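One protein chain omitted, others in place.
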Amino acid sequence: MNLTRRQALITALSAAAVAGILPRSASAQSLEDAMAAFTGGAEASEGGIIITAPEIAENGNTVPVEVEAEGAARITIFAAGNPNPGVVTFAFGPLAAVSRASTRIRLAETQDVVVVAEMADGSYQMAAQEVKVTIGGCGG
Amino acid sequence: MEGVRPRVRVDSATEAGAVVEVKTLISHPMESGLRRDGDGNLIPRQIINRFTAEYNGEMVIDVTLEPAISTNPYFEFDATVPEPGTFTFTWYDDDGDVYTSTNDQSF
Partner (left out) sequence: MPGNARRATMAVLLAGTVMVAPALGDESAELVIDGQVFVTRTEAPEHMEYVPEIISGWVFRSDETQAVQMDDFDNPGMLYVDEGLDLWTQVDGEAGESCASCHGDAESMAGVRTQMPHVNEDGELWAMEDYVNNCRTERMEAEAWGWESGPMLAMTTMISYQSRGLPMNVQIDGEAQEYWEQGRDLYYTRFGQLNLSCANCHEDNYGNMLRADHLSQGQLNGFPVYRLKWAGVGSIHRRLRGCITDTRAETFGRGSDELTALELYVSSRGNGLSVEAPSVRN
């Protein structure tokens, strides 16, 4: 096949566009696996969690995220658009004043940050917030 | 790993039962195991995989870290200080090294 430079570029771009969607659906599966591993397969109901994260992160290398779920025993953060969805799990001990923690995380691309909390009664709550990861003009 | 530096900042409790804000930062590359070097070889994973904060032997927070935690891991949380004593902060490295830092509370 003889491709002009422009055709080759278009083909490459379409392939990239498709590829941009495929890994996401693939990792959505592993997100569900990761969630099931945390909840033991139990359903998580929505709400009860406060996520504080930038709507737009200037750099995906270092994204500040704070999670809080009143009365939670454990809170875990997933990033479905990363190569591996697991990010961090906070287990709160008897001397944790509130079930709240902040950290800085890596996000490979624009995606939902998914947070699941295990409550004191053994039930699960979940929440998600989208964080847009920008690609700056300057590689530098 | 050589040259790893923990930093800790804890509010001073003024009375028994006070809630204090704790911030911790440790210098560590958090090598994800997904990056390649100049020759195209995977750089082996080396991260801090666990961090704990205890007060007088009782747990405040026990954190499991994955490679998606940023370089120089940072944590902020709130602890209850039931009596005078000592915070012990412990970071566990993939290579088996353990780094600790302490903070005394007297009021």
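Just so it is clear, A and B label the chains in written order, and each chain counts residues from 1 on its own.
By our rule, a contact is a pair of C-beta atoms (placed from the backbone, for glycine too) under 8 Å apart; a residue touches a chain by one contact, two chains touch by 3 or more.
No experiment lies behind these values; they were computed from the predicted model shown.
For the chain that is not shown, the touched chains among those present are A, B, taking the whole complex.
Here one chain is not drawn; of B:1, B:25 or B:59, the residue touching it is B:25.
Residue-level contact of chain B with the missing chain is found at 3, 5, 7, 9, 23, 25, 27, 29, 70-72, 74.
Those residues of chain A that touch the chain absent from the view are 20-21, 24-25, 28, 32, 43-44, 46, 54, 56-59, 61-62, 64, 80-81, 110-112, 114, 126, 128, 130, 132, 134-140.
Everything below uses one rule, namely that only the chains that are shown with their structure count from here on.
Between chain A and chain B the centroid-to-centroid distance comes to 22 Å (mean Cα coordinates, whole Å). On the chain B side of its complex with chain A, the touching residues are 19-20, 32, 34, 54-55, 58-71, 73-82. On the chain A side of its complex with chain B, the touching residues are 61-63, 66, 79, 82-84, 86-98, 100-107.
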